[in-house]
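Every protein chain but one is kept in place in this view of the complex.
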Amino acid sequence: MSEIKLAKKTDANHKSTITLSNQSVIGGKNLFIIGGPCSVESAEQMEQVALKLKEAPIQALRGGVFKPRTSPYSFQGLGKEGIEILASVRSKHNLPIITEVMASEQVDEIAQHADVLQIGSRNMQNFELLKRVGKVNKPVMLKRGLSATIEEFLLAAEYILAHGNERVILCERGIRSFDPFTRNVLDLGAVVAIKQLTHLPVIVDPSHAAGKSELIPDLTKAAVACGADGIMIECHPEPEKSVSDARQALSLLQMVDLVHSLRPVAKAIGRHIIHNNNNLTVISPPMRQANRQVAQKQSVIGG
Amino acid sequence: MSEIKLAKKTDANHKSTITLSNQSVIGGKNLFIIGGPCSVESAEQMEQVALKLKEAPIQALRGGVFKPRTSPYSFQGLGKEGIEILASVRSKHNLPIITEVMASEQVDEIAQHADVLQIGSRNMQNFELLKRVGKVNKPVMLKRGLSATIEEFLLAAEYILAHGNERVILCERGIRSFDPFTRNVLDLGAVVAIKQLTHLPVIVDPSHAAGKSELIPDLTKAAVACGADGIMIECHPEPEKSVSDARQALSLLQMVDLVHSLRPVAKAIGRHIIHNNNNLTVISPPMRQANRQVAQKQSVIGG
Amino acid sequence: MSEIKLAKKTDANHKSTITLSNQSVIGGKNLFIIGGPCSVESAEQMEQVALKLKEAPIQALRGGVFKPRTSPYSFQGLGKEGIEILASVRSKHNLPIITEVMASEQVDEIAQHADVLQIGSRNMQNFELLKRVGKVNKPVMLKRGLSATIEEFLLAAEYILAHGNERVILCERGIRSFDPFTRNVLDLGAVVAIKQLTHLPVIVDPSHAAGKSELIPDLTKAAVACGADGIMIECHPEPEKSVSDARQALSLLQMVDLVHSLRPVAKAIGRHIIHNNNNLTVISPPMRQANRQVAQKQSVIGG
Partner (left out) sequence: MSEIKLAKKTDANHKSTITLSNQSVIGGKNLFIIGGPCSVESAEQMEQVALKLKEAPIQALRGGVFKPRTSPYSFQGLGKEGIEILASVRSKHNLPIITEVMASEQVDEIAQHADVLQIGSRNMQNFELLKRVGKVNKPVMLKRGLSATIEEFLLAAEYILAHGNERVILCERGIRSFDPFTRNVLDLGAVVAIKQLTHLPVIVDPSHAAGKSELIPDLTKAAVACGADGIMIECHPEPEKSVSDARQALSLLQMVDLVHSLRPVAKAIGRHIIHNNNNLTVISPPMRQANRQVAQKQSVIGG
């Protein structure tokens, strides 16, 4: 692990936090909760999602507009139209947005509208893309590759850090195994290890790991209990009608219930889950800049 | 999963409990905690372990006397001498004992002295041994094979059940993966799935999964939070001197601390961890028989 | 690999051969070909198989009488009745027999009638069984475990060698992977590595690896080309009616064709495939003893 230079924890208390808004800090005392559908399908769908999930509440909304699909004949995402939907929901509901970039060409446009750029599992070692998002002024959430070792995962993060972007969030989403019952195997040992090895915040995505909605609530509790800084859950107004990953999506009501059921688990390990509050404010661009300086001070990276 | 007949859950509340003593029930409201060294090394070692771990307290003591070792030239366990040590510690400290059987020839002798027989990962599909412990009057804890699917794991349990032994406990201990950082990958998705599919109690062994002692506390919290009925942790008076698996053993003090740190997590999901109490009583053989009938009633297997 | 003491190759030319009859030598210049059904189903079935496969010709006949089955409710083999069928076909057709032992209790009986004892993948680390066949006066073919590393595989062989049996044959049969299209992944890199690391003969079983009969002929050619000392192929008079593993069995005619198609490949790497010859003689027990001494001289094990 000697090449893990910038991501490396320098002492036990070295933890980076990434601030999106006054209610949305990743890596702090509050658990960071991301919810939303696999794909942005329509303005109505996203409106329903945002409205309901604010009750939970969630701290960021997810939704894919550029979709990496195994088959070229599957739905590839709404693209620009989807970005506009995200931008509109974001400003109306004051909810930070996280969405995937699949190619360098998409980075500028997505960075203009999203609060966090996601790099998907299949691109974890798309090194040119890593270099590109290393130069953008937005936090990046890097998902672990399907069969990436912990070291490869951290070195992929190191690419982003080494190219200038200090706001990197790691996301464990299950690794490929031989067992057909679950879609992937959620590797919480990796979450514990990464929290000990690095100062970066770690989010857990149990939806892609489990692949079955009924497994998600208990698996999410495990993720919170082992020290994950946040969770990302796929949910949909009508899971069975989802254009992608229908089998693993929670309904919006199930998502709200899940967040409530996590409170005592978070509390048990000294974490907090924010209560519903209509006053959360998405920070406007100049404020975000300011906040970033705070985040930089909290982290020793480059300091 | 259609061949999972006896292990199958018939309704959401169908859960089997296995009673070892009045303080040792597996699968009930109380979390079942097993601690002890990988190998029984000496009477002094086991005395130290039992004395200290009663403070936690643990509900059963582990210690291998027949050791499955990858190399024929490695320490193979104390054998009969080890059984005598276990028997003596058991009666002195009123602590139920769990130890591994590796072959049919060992079953009768181990069954005479141990409260639970363990079938190790490498023997999960040693079908003749499964049939043999299916005929013994002691509970059996079956560990998941290194690369066993969930279905294969449940079908191995089904062998024991189908041969007459209804008291089967499953143990998730990590599956083999490509990542060299952790020894195995703890598959908590499987724990959640198995709790939904079957009525059998599930124990989690994070020690063999993580392979590194520093990962164990947080991983254990995850196991408790996702609904495991118990945990099994390797610990040793002097971990660095352990004859086997030294890298993953906790010290006895770390083990006591771990148990204490689990209390709020257990409570958060409605589980309880027993407090230290000097009056716990190992049930004498006739009592165990009686208790077994209670256990049978609680379970609908064969009913 | 420092614990690989007896299996280790001492110089580049160090290769053990195991002689079953004057036409059946494993590890020599002639490729050793094993054919037969997954399970012995009836005397008629085995008669048909033997009669037809002598045309190929094969050098040994396989057929399981004790079957390791994932589910306790699946056909478990004919047991003793199957052994009698094997014994009768063996003497009538002068064909060496290879069949699996699953438990210590079966070893003596199988050793009386079979020429080679097979240890199946699921028992590769059933160490008590390995020790037991280490004391038997018959060659043992050890199949690689579903997810065994090369080192674990060789250490399992080392158990048999260290307990006194020098006639060990290794069998690569595919390892478990994430891909559902083939049943397992045939690991020919392991075959090449093992031939370089040890003096033991290596057989390749492409049937269990591929799991689909149409993949077997080309995969078998690969096995021969990379230097395997023999192959073991599942075939059946009516593959679609096989009681087990029907999808992967060749018809008897396909098996004869396969052997013929292997001749030029074997020749290309300096190997030979025996031609049909009605005079092959199964060596009677005293002769086998004598032959064993020859085999011992050819090998430096313990020498």
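Letters A, B and C mark the chains as written, and numbering starts fresh at 1 in each.
The working rule: a residue touches a chain if its C-beta (ideal position, glycine included) is under 8 Å from a C-beta of that chain, and two chains touch if they have at least 3 such contacts.
All figures in this text were calculated on a predicted structure; none of them were measured in a lab.
Trainee: Please pick, from C:65, C:95 or C:210, the residue that touches the omitted chain in the full complex.
Mentor: C:210
Trainee: Touch as defined at the start, partner being the missing chain; which of A:22, A:91 or A:104 qualifies?
Mentor: Residue touching the absent chain, from the options given: A:104.
Trainee: Which candidate, A:3, A:81 or A:238, sits in contact with the chain we can't see?
Mentor: Final answer for the missing-chain contact: A:3.
Trainee: Please identify which residue in C:45, C:70, C:118 or C:147 touches the non-displayed chain.
Mentor: Hidden-chain contact among the options goes to C:147.
Trainee: Extract the touching residues of chain C with respect to the undisplayed chain.
Mentor: Residues in contact with the chain left out: 147, 149-151, 174-175, 177-182, 185-190, 192-193, 195-196, 209-210, 212, 214-215, 218-219, 221-227, 264-265, 267-269.
Trainee: Where does chain A touch the missing chain, residue by residue?
Mentor: 3, 5, 68-74, 102-106, 122-123, 125-129, 146-147, 151-152, 155, 158-159, 162-163, 176
Trainee: Kindly note down the residues of chain B that lie in touch with the hidden chain.
Mentor: Touch with the absent chain occurs at residues 147, 176-178, 180.
Rule of thumb we're sticking to: only the chains that are shown with their structure count from here on.
Trainee: As a quick test, compute the distance in whole Å between the mean CA positions of chain A and chain B.
Mentor: Averaging C-alpha atoms per chain gives centres 36 Å apart.
Trainee: In whole angstrom, what separates the CA-based centres of chain A and chain C?
Mentor: The answer is 51 Å.
Trainee: For chain A, give me the residues that contact two or more of the other chains.
Mentor: 147, 177-178, 180
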